[in-house]
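Take this structure first; my questions come after.
Other chains of the complex are left out, but the ones given are in their true place.
Chain nomenclature is as follows: A, B and C, assigned in order of appearance, with residue numbering initiated at 1 for each chain independently.
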Amino acid sequence: MMTGAEYIESLRSLKTEVYFMGKRVESVVDHPAMRPHINSAAVTYDVATNPETAHLGSAVSHLSGRTINRWTHIPQNQDDLVKKAMMLRVAGQITGTCFQRCVGMDGFITTYSTTYEMDQKYGTDYHERFKRFLIATQDKDFMTDGAMTDPKGDRSKSPSQQHDPDLFVRVVEQRPDGIVIRGAKLHQTGAINSHQILVMPGQGLQPHEKEYAVICAVPAAAPGVVFVFGRQVNDSRKWEGEIDQGNATYGTVGGEAMIIFEDVFVPHERVFMNGETEFAAMLVDRFASYHRQNYGACKSGNLDVLVGATAALADIHGVAKAGHVRDKLTEMAHLVETMYSGALACSFNCTHLGCGTAFVDQTLANVSKFNTARYYPEVTRLAQDIAGGFIATLPSEKELENPRVAKYIHKYYQTRPDVPALDRIRLGRLVENMTGATPIIECMHGAGSPQAQKVVLQRQIDWLKRIKLARRIAGVANAEAPK
Amino acid sequence: MMTGAEYIESLRSLKTEVYFMGKRVESVVDHPAMRPHINSAAVTYDVATNPETAHLGSAVSHLSGRTINRWTHIPQNQDDLVKKAMMLRVAGQITGTCFQRCVGMDGFITTYSTTYEMDQKYGTDYHERFKRFLIATQDKDFMTDGAMTDPKGDRSKSPSQQHDPDLFVRVVEQRPDGIVIRGAKLHQTGAINSHQILVMPGQGLQPHEKEYAVICAVPAAAPGVVFVFGRQVNDSRKWEGEIDQGNATYGTVGGEAMIIFEDVFVPHERVFMNGETEFAAMLVDRFASYHRQNYGACKSGNLDVLVGATAALADIHGVAKAGHVRDKLTEMAHLVETMYSGALACSFNCTHLGCGTAFVDQTLANVSKFNTARYYPEVTRLAQDIAGGFIATLPSEKELENPRVAKYIHKYYQTRPDVPALDRIRLGRLVENMTGATPIIECMHGAGSPQAQKVVLQRQIDWLKRIKLARRIAGVANAEAPK
Amino acid sequence: MMTGAEYIESLRSLKTEVYFMGKRVESVVDHPAMRPHINSAAVTYDVATNPETAHLGSAVSHLSGRTINRWTHIPQNQDDLVKKAMMLRVAGQITGTCFQRCVGMDGFITTYSTTYEMDQKYGTDYHERFKRFLIATQDKDFMTDGAMTDPKGDRSKSPSQQHDPDLFVRVVEQRPDGIVIRGAKLHQTGAINSHQILVMPGQGLQPHEKEYAVICAVPAAAPGVVFVFGRQVNDSRKWEGEIDQGNATYGTVGGEAMIIFEDVFVPHERVFMNGETEFAAMLVDRFASYHRQNYGACKSGNLDVLVGATAALADIHGVAKAGHVRDKLTEMAHLVETMYSGALACSFNCTHLGCGTAFVDQTLANVSKFNTARYYPEVTRLAQDIAGGFIATLPSEKELENPRVAKYIHKYYQTRPDVPALDRIRLGRLVENMTGATPIIECMHGAGSPQAQKVVLQRQIDWLKRIKLARRIAGVANAEAPK
C-alpha cells in the first residue's frame, strides 16, 4: 500500500494530457487548481496506512490474501460493507470534501460480479481477466477513475438514436488484439489524478446497441486520452491566496474532468465486456446501489465538519445559547445522522451475489441516497442561517496586507475580546466553501435574518384574541380568561 | 335578509327527503347530527345582520339596489372581492369550522358571467333568466347548494366513456316546458340545509357530450331529489353528549351529502345552460378560481381558533415560555397568515369580466389554495405536537358522571391549581375536533414527543469534536480551542 | 407460549375493574370497543407460534433456556435486536395498527439492566427479584403493560413541586412486607387487556424525590387498580356496525386507558426500585431508546398497509398510471423505508450493557423515532391526497340496507365495471381509519384537489416569456428562440 505522500509522488511520473483554462497542464501535482483535490485523494491512502484508521481503511484481499487498501477491495461480507461506510465517514471528517476514490472502488465491485455473471451465461473469461487486473491494481494500489457518465445528448433518446453516435462511448473497431473506443465521459471526479480509468456503460442498452456495451480499463496516460478539467466555484481563489479558499488543503468537492477518448486502443486483457448489452443495466443498477450506499457516509462526514464550523461561529457570535440556534444545530445533526443511518442500514442488511460478493440492500441504498440529496441542501441552508450574512460579503484576504484597511478588518470583524477576527473569518470562509451560494445567503439575510421575522411575528400576532375565540367555541365557562 | 334564527326556522317548512344512518330524517333542524352544521350556516345570516359585521356580511345588490346578504352578491369591484375574503375569515373565527354557504355564492358568481357569455355568442337568454332567479334568491335570502362534483366513475375516462352514463348528471329528456335530469352529486356541503340546489357541470366537456352540459336550479324539496347524509369523524358523539364533540355548537367541517336526482323535472326558467358544451370548462375554471380564493380566508379564520386553543393549552400545561413552543406557535401563525395573504393578493389583484363582474387573479387564487391545502395539515400537526398526547386518549365525558372515577378525572387532568381540569379537557376536545387523526397523535407522542428526541440528540452529539474538525480544516491557529 | 386464541381466553378469568363511557365493563373480551384491540394484541401471540413467523416472534430465554415469546425476551445480541425490529414490521403488516405489547417488552428490557446497575452500586437484590419475576412472566406468557407516563401536572415543575403530590405515582407507605403506591398513569396502551402492570418512573428525579422512585409489578386485577378506557376517534362505530370501522378486526391505534392506583399494596418480591432516585433518568433514557427503536419498524408495517390501500384505490379510480400519483406513491414508500432504515440502523449498530443486554445505538434510535413522527403525518397526507375526498363523506353502511337508497350507493360509488363499489368503500374506510382527519381532507380536496391547482398553474404561467428573459441575460445569440 502507498501512503498519501507516495501516492502524490507517483502522479509525477504519469504523462497525462490535461487541459485547464485553455492551457496544457504540465504537472497536475503542482497546479494550484488541482493540488487540493490531490491532497484529498491522498487521504484515502493515509486512512489505509495510518495506524489509527487502518482497521477501516485496509482489508485483506480475498484474491491474494494480501493486505490492501479497502478502496480496492471487493466486500465479502456484512463487516466489509459496514466498514466501507465507516471508513467513508472518517475520511469525510478529515477532508471536509470529496476524496474521489469511491467511484473506482464501486466500479471494481460491480465489474467483479457482472463479469462473473456474463461468464456464467456465455462461457466467456471476463471474470478471470478482471481478477488479474484487479490483483495488479490492489498490489500497485492504483487510484482508478470509474468512468460511467456519457454526454448523453438528448435524454429522450437512446444511444443509437442520437444525432451523433459518439454521444455515448462506443467501440468503433474490433481488432484481433483488442478494441478501439471513441467518445467522452463527463463529470469524472478525480480523473486527472487517477492512474487508470475503468470505462463502463452508463445505462441500459437495447440488443442492437452492442457497440455501446463495453467495459475496459485504460491507463490514464494512454495515447488519445485527453482530460479537460472543469471549472469550480471560486476556483480562482486557489491561485490567488489561501484564506479565501476556506479549505485550502483539500479544496471543494471533487475536481471533475471531461475525458475524451480519441479512438483509443485497448488490448483484450483489459476488456471486460464487449457487446453483452443485456448486462449493461445490471452493471449500472448494481454500481448505483454501491455508490448510493456511500453518500450517507461520506457526506455525513463532510457535514460533521460543517456542523462544527457552524457551532463554532454560533459560539463566536454569542448566540450559541439561543433556543432557535440550538434547535437548528440539533436539526442539522439530526439530518446528518439520518443520512448515516441510511448508509448503515443498507450495509448491514446485505445479501450475497452469485460470486460471493456482499451486496447492499438495494431499496435501502436508494432510499439513503435520496435522503442525502434531499437533506444536504437543507443542512447547508441551516448553516447559512446560523452563520449569518457575513459569509457572503467578507473582504479579500489581500486586505489583511493592505495597510490602509487591515486594522479595520481586524477591528470590525472581531466579536469577542478572546477570539481573533481571523478565526472568525477562516471559519466563515469554510462555511462559504461548503455551502456556496451567495445568492441564497443574500436572500436569506437581506432585510433581516429569518429569525428576525419570526420575532416580529410573535410580537404582532394577537394571541389573546385567538385564545378567546377558542375558549368560546370550546365552551369553557369563562371565555375571557387568563394568559 | 334573514337572521340566523329565521334561517333555521325557515328550514322547518322544507319537506326534503333526507336519509342518514339508514333512516329517513324527519327534521334536519332537530337531528343532532345535522343541527351543529345548521348553526354554523346560520352564522352567515348573523354576520350579515349583526351590526358589528354587517359592513362585511352585507352588500347592495347591483341588480335590485337592495341590501342583501353578501353570500348572494355578485362582486362588482375590488372592494367586493376583498370584503368577501375578510367576511370569510371573520365567519371562520366565529364557527371554527365550515359554514357551507360559499359554494352556492361562487356558483352564482360564475353562472352569472358564464350565462352572459353564452348569450353573447348564441343570442340565448340564459343571462336574463339567471338574473331573475338571482334577484329572487337575494330577496328571499336563500341558502343554495352549488352542486358540481359528480361521482365521476373511472377518472381516466370522460363522461360519455363511463360504463354507466349516469356517473355524471345529465339531461335525459328535453320537454317543451323544461328538462329532466338524472344522476348524482357527491360531497355536497350544506346540501341538507339548503333551500335550493344550483346544478352545474363539474368538468370540461367534448362537443358530443351535450346532455352533460346543464346548469339549472332545483328546489331542495323537489320530487325525485334524495339526500343521503354522509358520516363524519366522531359523528356519533353528537347524539351521545356535548363535551366530547369539541365544538358542540358548530360541529366539524361541513356536513356533506350525496344528492340523487331521480329523473327530476326542471322548468325552462330555471335552466341556465342546456347543451353548450364549450362553456362547461369556462364555468368550472372560473368557479374554481372564486372558490379557491375563499380557502385562504375561511381556513385562516378556522385556524385562528386552533392557534388560540393550542396557545391556551401551552399555557395551561406550563410550557408557553419554552423556546420550541413559542417557535411552533409562531410558525402556526405564520402559515395562517400566509394563507390569508394569498386570499388577499388574488382579491386585490383583480380584473373585470365582460359582464362587469370583478374576477380574482386566477394564478394567485390557485397558488393560494395550493398553499392552504399544503399548510393546513402542517398547522394541525404543530397543534398536535404542542397540545400533547392527551387529546387522543381522553376519557368520555360520561365519566364525569361516574361516581367511581369522576373525582380522579378532575384530579389527574388538572395541571395548575388555578385552572379546572374541565377547561383543559374542553380545549383538548376542540383540538381533537379540528385536527382529528388519533393515529397521527399516537405516532407523534408515543415513545416521547418529538422534542424529547431533539433533547436527547442535543445531548448525545459530540459538538466539541465537530468544532475541532472544522477548526483544523479552516486553518485556525489553535484547532483545539474553546467552547 | 400461548396462541392468540388462548391469550384471549385467558383474559376472561381476569377480574379487572374497567370503566368506559361511564359504565363498568363486565368483560373486556366481549366489549365491542375493546375486542378489536384485543385481537390486535393476540397477533403478538400468533406471530410467536405461527410456524411462518416463529423465527421472528419467538426466542430462547437466556434465563431459562426455554422457547419464549420474543415480546418477553431480553435481547442478548445484535441478532435479537434486529429480529425485534423485523418482528414488529411483520406484526404491523398483519394488524395495520398498534398491537400494544411493546411497551411491556421494553419495560422488561430496561428494568433488567437498571436493576443490575442498582445492585452493582448498592448491593441490593432487585436484579434477582426481577429475574424471578421475568422468568415467571416468560413461562406464563403474560401480556404486560409498561406503565410510565404520569399525569405530570404543570410541565414546568418537578414531581415534588406540583400542587398535588399525586400527579406522579409515588410510594405513600413503606410496610414490612411491601409498599403502597398512589397516583395514576395515563395513555396506557393495551392496559385493559394486560395481565399485569409494570410501574416505572417517567422522568429523572431529584435526590429528595425518593417516594417517586419506584418500579414494581402489579397484577391487573389487584385491589385498588382502576382502569378508565379512553375514547378514540370513531369508537362508536365499533358497536354500530362493521364496514364503517375500516379495520373492524384490529381497530385503530392502541386502545389507551388511564390507570388509577388507589393506595395499592405491592409485596417486596415485586418491587424493583424503591427510592434510588438517581437511576430514574437512566431507566427512562434506556426505555426511551428501546421504545424509539420500535417505531420505525411497527409504523412501517402499518404504513405498508396504508400504501397498499392507497395504491389499490388509485387503481380502482383509474389514476394509477398518472405521473403525479406514481410519484406520490413512491414518495410514501420512500418515507416508509426511511423509517425502517432507522430502526434497522440503531439495531445493527448496537453495544452491550454491563449485564450483557444488547443496547441499541441511542443517537440513531432517537433520530429514527424523530423521523417516524415527522414522516408519519406526511405519509397519511399523501394517502389522503391520492385516495380523494370521498373518504371524508362516505355514507353509513346502514344505507346498504336502506331499500330507498342502497341501489344508488352501489351505482354511484362504482368506478369500474369490474370492481364492486363495496370494495372501494371498504378500502376508503380503511384509509379513513388510518389517517383520520376529516378536516384535513376537506381542506385538501375542497375547491379541487391539489393537483388540480398545479394543472391550472402550469397552464397559466407564461413559460415562454420566462425563457426569453433567461436567454437574454445568458447572452444567447437569439433570445427569441424556440421552445
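Convention: a contact is a pair of C-beta atoms (placed from the backbone, for glycine too) under 8 Å apart; a residue touches a chain by one contact, two chains touch by 3 or more.
Here the structure is a predicted model, which means the values were calculated and not measured.
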Quick one: 3 copies here, how many in the whole complex?
-> 4
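Heads up, the rule we're going with is that only the chains that are shown with their structure count from here on.
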Central chain (distance from its CA mean to the mean of all protein CA atoms) = C
CA centroid of chain A to CA centroid of chain B, Å | 48
How big is the gap, in whole Å, between where the Cα atoms of chain B centre and where those of chain C centre?
-> 31
How many angstrom between the C-alpha centroids of chain C and chain A?
-> 38
Residues within chain B bordering two or more other chains | 454, 457, 461
In the complex, go through chain A and note every residue touching chain B.
-> 93-96, 242-243, 246-250, 304-309, 311-312, 315, 320, 323-324, 326-327, 329-331, 333-334, 337, 418-419, 422-423, 426-427, 429-430, 454, 457-458, 461, 463, 465-471, 473-477, 481-483
Quick one: which bits of chain A touch chain C in the complex? Just the residue numbers, please.
-> 82, 334, 337-338, 340-342, 344-346, 348-349, 363-364, 367-368, 370-371
Give every residue of chain B touching chain C within the complex, in rising order.
-> 19-24, 97-98, 149, 151-157, 163-164, 166-167, 184, 186-187, 189, 226, 228-234, 236-237, 240, 244, 252-254, 256-258, 260, 285, 288, 291-292, 294-295, 299, 317-319, 321, 362-363, 366-367, 369-370, 372-374, 376-377, 380-381, 389-390, 392-396, 398-399, 401-402, 404-405, 408-409, 411-417, 432, 434-440, 442-448, 450, 452-454, 456-457, 460-461
